[in-house]
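A single protein chain has been omitted from the complex, and every remaining protein chain is retained in its original position.
Should a chain be cited, it is by its letter among A and B, assigned in written order, with residues numbered from 1 in that chain.
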Amino acid sequence: MRHDNLLSAGQLSREDIEAVLDRAAEVAADPGRVAERQAGRLLALCFFEPSTRTKMSFDTAIKRLGGDTVDMGTVESSSVKKGESLADTVRVIEGYADGIVLRHPSEGAAKLASEFVDVPVVNAGDGAGQHPSQTLLDLYTMRENAGLDDLTVGIMGDLKYGRTVHSLAEALTNFDARMHFVSPESLKLPRGVQFDLHEAGARLREHTDLEAVLPDLDVLYVTRIQRERFPDENEYQQVAGEYRIDADTLDRARDDFTVMHPLPRVDEIAPDVDPTEQAAYFEQAHNGVPVRMALLDELLGGDDGGAGR
Amino acid sequence: MRHDNLLSAGQLSREDIEAVLDRAAEVAADPGRVAERQAGRLLALCFFEPSTRTKMSFDTAIKRLGGDTVDMGTVESSSVKKGESLADTVRVIEGYADGIVLRHPSEGAAKLASEFVDVPVVNAGDGAGQHPSQTLLDLYTMRENAGLDDLTVGIMGDLKYGRTVHSLAEALTNFDARMHFVSPESLKLPRGVQFDLHEAGARLREHTDLEAVLPDLDVLYVTRIQRERFPDENEYQQVAGEYRIDADTLDRARDDFTVMHPLPRVDEIAPDVDPTEQAAYFEQAHNGVPVRMALLDELLGGDDGGAGR
Partner (left out) sequence: MRHDNLLSAGQLSREDIEAVLDRAAEVAADPGRVAERQAGRLLALCFFEPSTRTKMSFDTAIKRLGGDTVDMGTVESSSVKKGESLADTVRVIEGYADGIVLRHPSEGAAKLASEFVDVPVVNAGDGAGQHPSQTLLDLYTMRENAGLDDLTVGIMGDLKYGRTVHSLAEALTNFDARMHFVSPESLKLPRGVQFDLHEAGARLREHTDLEAVLPDLDVLYVTRIQRERFPDENEYQQVAGEYRIDADTLDRARDDFTVMHPLPRVDEIAPDVDPTEQAAYFEQAHNGVPVRMALLDELLGGDDGGAGR
């Protein structure tokens, strides 16, 4: 990967992606080899929105590389409350850290930030926009479980609002995967996203029911259907029930079927799936560490120990 | 100690306790010797309830061992708000860290967490349940100041709601200590706790007044009486006044008397006690560091540097 920032999944070619995943696999196989790679480096964590797993995962990744973090804290405890612009905030923070991980409610925030600073910026979620390191760990998990060649992927749940889903689908076009989108009518993939995927040559189909397509899938990527999307509680309950996976679902799928979920889940996957071989969602979350280690190591560079910045 | 987790004071035998306290004393005597013992290890801090001293104390302990922390942050800034279960949260976090310190409002939370993860779990307080590392530092402080053999301990204040008190009393039965419980009627030790202590062979007596028993005590462990337990402000003021220690109290006690308090205190101990030799409550808080260093070192293991996990 020859990039200074990671702003969107779309900026990554198939070769870029495979280089990061290969590097992540090396890191996962022998984390001790890179335990001092980023010694002396500081990564700024700038989360303008709540996060547990993404923030902890980046925090873990840089520390597993021997580096450390400086944390902006919550917006409530920061100068942002005093009306400071994002551009000013990141220009100040650039003086503290060797790289910036940014989550922000506004689409395009990471791109804007990257235009004001010289250190690498990683987009850790920008509103309805992108969350590319999530996409990389999703692809890594698919590759480990099913391979990325000749792949048939189901993507189910809230396809309308989920930035995770849009980035993932975009990235999968690089691998010519067959994609089946499964959702209630009201949460279908937006027209614009569909159009972009078609433009990129995606092979996709839409469904309102999982059953017909289930036996064909190598991987099913489940996402959370949010209660607050439905004005009516009964309608939510009905929809949530229809797009719920349990151990019985697995019986109707291929033997080497893989179930993924970006987490947190609420009811979309029943606990009886957790102990099965098909369940890959905790492994998927854990894969965030080697993938982000590979990513940070690439973006921050690694030979001069950081002290010379 | 041969345990994978520290969930309750009750799981610890006299030998377990003494092993940790001995190790803590070694650490306190020569912290430099263990300054790299946990290099490369990460401890997850998962505090679902506010904490200053317990959290900072664990944070300090792992860092004094050369390790580092990854912090879940406050519940408000985390996925927990999205309805994630505790089991899911800790299964994700297990992928980031080599051990988990958990504080949670629900009794039994640490035990439940330990059933879902393979890394060691330390219970840092579970509602009205246990807070065993507090008990260990309390015992360490008693041992340093008065010895644990042939000990007469007074425990005063809110004996009804204080988890600290229940764990400590349970642990003291291992050392055959004489225990005097001093409280207003409305805040007496619960029947269930009394029953368990009797079952364990405890030698205990209850009092509503400190004076009669004061001259017999080696140690007085004072706890905070919380205003919110009293519907009536006047009643609170009267009770708080009666169970308050000051320099005059010390005159009526033994010369080698020791005053402890888990902190924070409000008015239970007057500031004129602070500079006396009998005051051990700040030392007690400070003892959290070597005790937790000993504990973490035991639970996390220490020879392979952590990178090989």
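In the analysis below, contacts are C-beta pairs under 8 Å (C-beta built on N, C-alpha and C of every residue); 3 or more make two chains touch, one makes a residue touch a chain.
Not measured: the values here are computed from a predicted model.
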Q: With the full complex in mind, choose from A:Gly10, A:Gly40 or A:Gly127 the residue touching the hidden chain.
A: A:Gly40
Q | Residues belonging to subunit A that touch the chain removed from view | A | 40, 42, 44, 68, 70-74, 76-84, 88-89, 91-97, 305, 307-309
Q.
Touching residues of subunit B against the unshown chain: what are they?
A. 31-32, 35, 47, 50-53, 55-57, 59-60, 63-64, 68, 74, 224, 263-266, 282, 285-286, 288-289
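What we mean here is this: only the chains that are shown with their structure count from here on.
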**Q.** Interchain centroid distance [CA atoms averaged], subunit A/subunit B, Å
**A.** 40
